[in-house]
Each structure stands twice: as structure tokens, then as C-alpha cells.
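With one protein chain removed, the remaining protein chains of the complex are shown where they sit.
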Amino acid sequence: MSKQIISTNFDKADAHKLEVYEKLGGYRSLEKVFKMKPEEIIDHVKKSGLRGRGGAGFSAGMKWGFVPKSIDKPKYLCVNADEGEPGTFKDRKILQLDPHSMIEGIITCSYAVGIHTTYIYIRGEYTKPRIRTQAAIDEAYAKGYLGRNILGSGFDLDVIVHRGAGAYICGEETGLIESLEGKKGEPRAKPPYPAVIGVFGCPTVVNNVETLSALPFIMNEGWEAYARLGTEKSTGTMLFSISGSVERPGVYEGEFGVNLWDFIERSTGGVRGGRKLKAVIPGGSSAAILTAEEAGSTNLDYESLAAAGSMVGSGAIMVLGEDDCVVKALRVIARFYAHESCGQCPQCREGTYFISELAERLESGHGDQSDIEKILDTCPMMMGVTVCVLADSIAIPARSYIEKFRHEFDEHVKQKRCPYDSARAPAVA
Amino acid sequence: MSVTITVNGKEYQAEAGRWLIDVLNEIGMDIPYFCYHPGLGPDGNCRMCQVEYVSERGSRLAISCNAQVTEGLNVVTDSQVVKAARAGVEEFLLLNHPLDCPICDKSGECTLQDYYMAHDMKTSRQDFPRFKKKKAIDIGPTMVLDQERCVLCDRCVRFLRDWAGSEELYIAGRGHDAFLTPFPGKEVTSPYSLNTVDLCPVGALTSKDFRFSIPTWFLKRTPSVCTSCSRGCAIAVDAKDQTVHRLRPRHNPDVNGYWMCDAGRLNYKFVNTGRIRCAVVERGGERYECSLENAVNELRALLGIGGGPQGQERVPVVMLASATCTLEEMYAIKRLTAVLPEASLYAARHVPDGEQDNLLRRSDRHPNRKGAELLDIPLVDFREGSGEKGAEAIGQVSGETVLLAVGFDYGIGGKLEEFFGNFNKVALVASCESSLTAGASVLVPGLTFAEKDGLVVNFQGHIQKLAPALDNLWDRTPPWQIIMGLVASVTGENGFDDLTDLRAALGEQEAAFSAVDLNAVGPFGVRLQEQVVQAPLPSRD
Partner (left out) sequence: MSEQVEERTGEPFAFNEETERKFQETLGKYPTKMAVLLPALWLAQEQNGYLTDAILEYVAERLELSPVHVYAVVEFYTMYHRTPPGRYHIQLCRTLSCTLCRMEGIERHLAAKHGLHPGEKTDDGMFSLELVECLGSCGTAPVMRVNDVYCENLTLEKVDKIIESCKAGTQLEEDPMQPH
């Protein structure tokens, strides 16, 4: 079993309850936190190398450091619990099984940055995680971990749960901010970045749930202990949500720097039904696909995956077995992005829909070679040109699917049908 | 502060902090854009204005509308990357755009069309049925909405919300399903709604008034001034031959910014219909159409002008100039009053008050009331429902008193009619048939704002220039010239050859205008410095 930092409490009964969480050593880091100066904490987190776990992988400590120190406006922390990247289901685990670890992290971050109000933006569908989180917050208030003068430190903090209403784009930090303000979740043009002008026109930190949950360990054990784990630039561990055609899908915590396929096989028991591996999508549906060979030769960390032309993203690993259809996978994710595009930028609004139509035609066997070419021509037109990266999130995978599995697309055109036709197979658990 | 920026390898000076897109366009880089508008500021959704930003770390494509000018900024606007980005936006916008161009009112002045020619020029890759949305939706008294044509630039939404203060349109839904809409069952009723038609880069919002009236490329555009209230918004008159087809606001930072109100915009119909085409004289109770020369002779007789100073009879005359007259017309009448032995001059307010707000609209609907004041012409009030009594202010008139009235085309009510009824002899210079024209002993056809050359002074003391937008098909003589002809008949001196002479004389003789060169009034007009500004131009961006 690899090192566990964030998921240690997942298998402990009732760890979502304060009493149990405390017995497991919970909230212990706060004593240390309140003895430190805020800037010391930021420095501590910077040195740990902790990177944002929402997908972008930006240094958490640096993000906090961008917030102006002295400003006559309130500052806010928005916890991004709008988990929506296809393949990702780790934050749901934290919210439901170990919400106090996130709250402990929230207190640390808020104290370090000088924040007195935190909003936890939880996606609308997550009812039970939301109820669990609210209950945990209520308990924390009752026990003096939240509210006025926390643990006699003189520090005040309110934590408010905000429910989303069904929009993937609200997982983008400025989309989340717009949504929290009561608007459509349309990402903002940057600059200004949220650290300067965020929610309600005030400096704002947006952090993923998992990022915050890693803080108690970093504060308790020291940044050195965290930085020792993983690789030089990808320190620590990450929760990997592994799904698709594997024997035992689930959330597995892993140290960075291990072999990608080794980690998947060790954690999940390999491809379902003993079939052969076809491909791995390593970082959520926005990531470029890796062939079986690439998955076997790539390490699981930010640099290695970037070098392989893909990314760690939100740590959502999806596995395709030998009889899973890559064209269909493209059709499904293209439809997802077309459905979730906010519609501000023409490239995304029109491009996602166009690729979705083309992929559907190809998958159904009615497409021709020009459709494949059209997708390839469209992708670069959508990259690096929009307000947020949603357009890139379909352009990058779409291009990689075709480039790496061109023969499957060609077969669909040639046979005028899907050679896998898995749709006819019965549902299996 | 002026800083140095580099554009396509060449250095330029620019004001720090300004929007880059404005600076680039001013130096002739022709940056295309849909969602940006200088009157609304950046939004950043259309992605059309992307340029390459060059730094040590390499170059990066980003929009230029929300970037501010800073020292050392280095951009490239003509690279292949930039061209490809523009072509990309254009192609995506056209992917599902309906093929309405032959029947679209925007055709000919459509940004999407123009940019297609400038930046794309490719055959569509689209072979799926184009995405369907609602068409020809009736969204209120002024506009029709076509959701298929909409490029979702959000300009109309931002204008109504941020400038006009009435959130009545919004982009609802998301992705390719997103659509522009008012609230279900609600209409767009902003008094400034039609600015959104101008703002719309495509034919999604069209004006009910202008819809299907004429292809835009037939229109001749003449810069002028709106005469519907005392704001005097700068406008362009779009006309063909003898017909005005629409008025649109013209940018004037000192008066109206980029906008105008719907009431002013739609107040042009009287130019096209019900016009007085021919001079009329009354003889023995009968009315005869006649030449202008005959009418002017009749006018001379009426005013007792016998040709030369010695032939002048002492006829009591009341001169009444509408406060809608131009400065030159008022000045000419003032000159005439001065040379007649027994004449008195008044300027009449007669158009009923309109709506007023803190944006552009002024309740006073006389475009040149301020001009009358500055020329020291006493104002008399004939507005319906007003407290003042114009007739009383002028006082009793004897039976032989002649009324010479100039410029009464609209806004004519009972009080004015009653006053005109006090006179046995009325000479009227007017452009449009009205309840006053039938009673006139001499009727001389005048010019509307669309045919005149002349100056008006708005309530702030801002002088702007009306320009003739229509062909002078009937060869009408401008009223100022007719009146100055009468002056010349009295004095025996030559009249002014043209308006340049008249304006020069006006500037010399009228103290209020001594500081300005009335012959040098440019497109933005001139502000009289000594005038106290009553209300600043609203800026709500």
C-alpha cells in the first residue's frame, strides 16, 4: 500500500464525526498554526511544494501569496467542491467520509491569508456530501473550531456551504466566483486574477477540497515530510480516481513518481475481465489519451505526464480495455463539452458542438475521412484562444484520440459501423 | 502619461492606461471586434481582437480590448497566428449562422459580413443542418429579435443594463443553446432601446421602423443634429433622394456620447410627408399657389416694404420665430425686426414638453431655445398645459397688425392657433401642412432639419451644425435668405451672399457669440465657454 495522507480516514468508521476525527488526531495542526505568523504558514506551504489538486496544478502557497497583504477589503476563500471533471470522484469521498480534514485545512488557509469568510461551493448533485459537510461545520462551530476567537487565538472564521445548480464550468475558478455572486457561471477574462479581484470584487483564494485536506499533514509533520514524498517538482501524494474498464475502480492515493500503469494495476487489479489494455486517460477527460505502451512507460507525476503530452489534471484516470471504442469515447466527451460550454466564446460554443456532431456521425458509421480531417482542423482553432480552457479541454483530447488511434476512426469509416459495437452488450457492474 | 509601445516592430507613443484596442485602431491597425465598443468598454467574449503579445518568454495570443497600454508593450497584429485566430472566430461564428443575408436588414453594414470578406473568405465546412433558434420574435414596440442571427456578443445586454439602467434583455441558456431573450411575456420598453439595433453587429436586433424599408447600401449618410429636444444629440441622417429613412446617433463626446433616444430617432416622418411644396397667397378669400417670387412680393406688401428706405410704411408687425429655428434664421429675423419701424420680435416655445431623465432626454423639445436666449430674443410660451401665457406676454394687437411667423412645423396646439387667430394678416414660413397653414395670407415653404444648413445651441450652450441631407428637389430658398432679402429691400444694401457671411456678421454683432468662429463649427460642435453648464453629460460605463 502506498503512502496515505489524505485518505487515511476513509476506512475509519464514522470519521466524518468530530468526536471520531479528533480521536484520529484531527484538528491537532491548529495549535501549531495559530502559533505561527501567517506569512510563515504561506512560506511553509510553498516549501512543501503542494500544488492545486483541482486540475491546474498551480503551487498553493504561491496562490495564497498573490493576495494583497494589506487591503481595506474583506478577503474570501472559495473552496472548489464543484467536482465535475469526468472521471473525478475524490472530493465526494473527502466531503462525505472526512469533511473535517478539509475544514482543518480551511482554517489554516484562512488564517494564513487573513480570511474571515469561506464559501464551500459544492456541486448541486452532491446531496449527501453536502449534508455531511454542513453537519461537520455545525459540529466545528459548536466545538469552537469555527466562529469567533477560534481556540482562543483571536481569529474569527465563518464557513458557509453554497450549493451549485448543475454546471461543469462553475468548477473553473472565475466561473465559480461568478456563480457564487448569483450570475451565470461564465468565466471571467483574466487578468485580473481572483487573488486581486475575486468574489464580490475582493481578493479571493480558490482552492480545491483535496488541496486543503492535505494541509493538516503538512502542518503537523512539517513541509519537509511532505516534500520528501513524490518527486522534486511533484511533491507529496494525490488522490487518483480510477474508473472505466478496471476490475476495482475507486479512489486510490498514490505518491507521485510511480509508474502509471503499475500504479493502476496494483490499485485496481488491472483491466476488467482480464482483457488487454488499450488506452489510459490519465488526468480527467480534458487530458490527452495515452496508448497502452505509453501508459506502461510513463511515470505518474506532473513533469512525466507533461512530457508524454498529457497531464495529471484532477487525477482522474480512465482506463479503456481492448474492446472499448476510442471513437465512442470521443463522441461521449465531445458531447459533454458541448453540453457544458458556457457559450461566451465562439470557438468553444461552436467548436465543441461541431466536434460533437462530427464524432457522433463517425461513431455511427455515417462519417467519412473528411469528417476526421474536419476535427483535426478544428482542434488547433480552439486552443489557447478562449477565456477559459474548456475549448482546449476537448481540442487536446480529440486530437490525441485521432492521432493515436487513427486506425479506429478509419475502421468506422470503412466498415460504416462501429467495429466494437459495445452498445449491444449487456450492462455489467 | 505617454509611453512607448511597439506595434509590428515599429515604435509609437501612446497614453498609458488606455485600452490597447483603441490605440491600435487609432494608429491604423484595423483591429476587428464584435463585443467591444468604445461606449461600453471591453467584455472579452468574442475573441476577435486577439493580437500577439511579445515578451522574452516568447509570444502569446490574447485579446487587445481588455489590455491597457503600458510602457514597453510589444504586440504584433499582422502575423499568420493573428490572422488564423481571426479567421477562426469568423468561421465559428458563421458555422451555424443562418443564410439570411439577402433578406437581412443589416446586410451591407453587417460586421460579420464585412469581416468575412476581410478575414475569412473560405467555403463553409458545415454540412450538418444549421442550428435552429427562434426567428422574427416581437420583443416590444421598437424591435424584432432573430435569435439565429445573434452572435451573443452581449452588447445590447450591457448597453441596457450598464448604460440605460434597464435590464430587459439577457443571454439565457448556455453553449450552443444560448439565446438572447427578454423575460417571457415581457417587452423591451427602454426609451433608448434602438441603440441596441445600432450596437448589434449583425441583424439579430432590427428596428421595426426601419425593417425592410431599404437596403442599407442605397443610403447617403449626412452628419447632423437631432432637433427633437434641447439636448441636440449628434446624429447621422440616412436618406435617399427626397426621403429620410432613419436617424442614427453619431459620436459626440461633449453632447451625447454614442447614443440617442428612441423618440428623437423616430421623429423624422414629418420630413417625408405632408410637406408644403409651393408658396400660397390669399386674394379675396381665395388661396392661390404661386411662385416664390410672387409670394415674396406679397410679403413685402404685407410688411409695407416699398423698396428702399423712403418707401417704408408704418405697419405694425409682430415677428414670431419658433424656438425650433436655427440661429441663422433667428438672426435674420432679428435683423428684419430692426429695420422695420414698428416691429416687435419674440421667440415661441410651442412644442409640448417631453420626458426628461438623467441620461439624454430633455423635457424642453426646442433644439435652439438657448440660441434665442443668447440672441436676446424674448421667449414667449405657447406650450399646451404650461403656466405661461404667450399671447398675454405679447399684449393686445391692433386690427392692422401683421404676424410674420417662421418655423412652425410641428407641436402646434390650441393656444398657438388662438393667437394666430388674433391677426387679420398672417405671413407664415413653414415646411409642413398644419392647422396654421390654412389661415395664412402668405405661405412660404420652409425647410426641415433634414434640408437645412444651420446652427443650433443646446441647453448646455453647445453649438452644433445641421447639414442638408436631402436633395433640394424643389429648389427651395432657405428662409434666412428670403428674410435677408426683405432686409435688403428695406435698407437697399445687398444681403449676404451665403451663410458664411451671415455667420461672420452674427459673430461680430452678437456679444454672446463673439468668442467663437461660427464658420468653424466642426463635427463635435463648439461649447460656448461663458455658459454655465446646467447638467453634465451622464457617463455610466
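Order of writing sets the chain letters: A and B. Residues in each chain are counted from 1.
What we mean here is this: a contact is a pair of C-beta atoms (placed from the backbone, for glycine too) under 8 Å apart; a residue touches a chain by one contact, two chains touch by 3 or more.
In this text, all values refer to a predicted model and were calculated from it rather than measured experimentally.
The chain that is not drawn here is touched, among residues A:53, A:75, A:92 or A:404, by A:92.
From the options A:241, A:310 or A:347, the residue with contact to the unseen chain in the full assembly is A:241.
Of the candidate positions A:27, A:111 or A:168, contact with the unshown chain belongs to A:168. Considering the whole complex, the residue from A:53, A:328 or A:399 that touches the absent chain is A:328.
In the complete assembly, the contact with the undisplayed chain comes from B:173, out of B:173, B:274 or B:439.
Touch with the hidden chain on the side of chain B covers residues 134-139, 144, 161, 166-174, 181-186. The missing chain lies against chain A, touching residues 7, 10-11, 74, 83-89, 91-93, 96-97, 123-128, 160, 162-168, 179-185, 200, 241-245, 248-252, 267, 281, 285, 316, 318-320, 324, 328-329, 332-333, 335-336, 339-340, 342, 422-423, 425-429.
Convention: only the chains that are shown with their structure count from here on.
Chain A and chain B have centres, each the mean of its CA atoms, that are 56 Å apart.
The touching residues of chain A, when paired with chain B in their complex, are 167, 169, 184, 189, 338-347, 349-354, 357, 374, 377, 381-382, 384-387.
Interface residues of chain B, counted against chain A in their complex, comprise 42-47, 50, 60-61, 63, 66, 84-85, 88-89, 91-93, 95-96, 125-126, 128, 131, 151-152, 171, 173-178.
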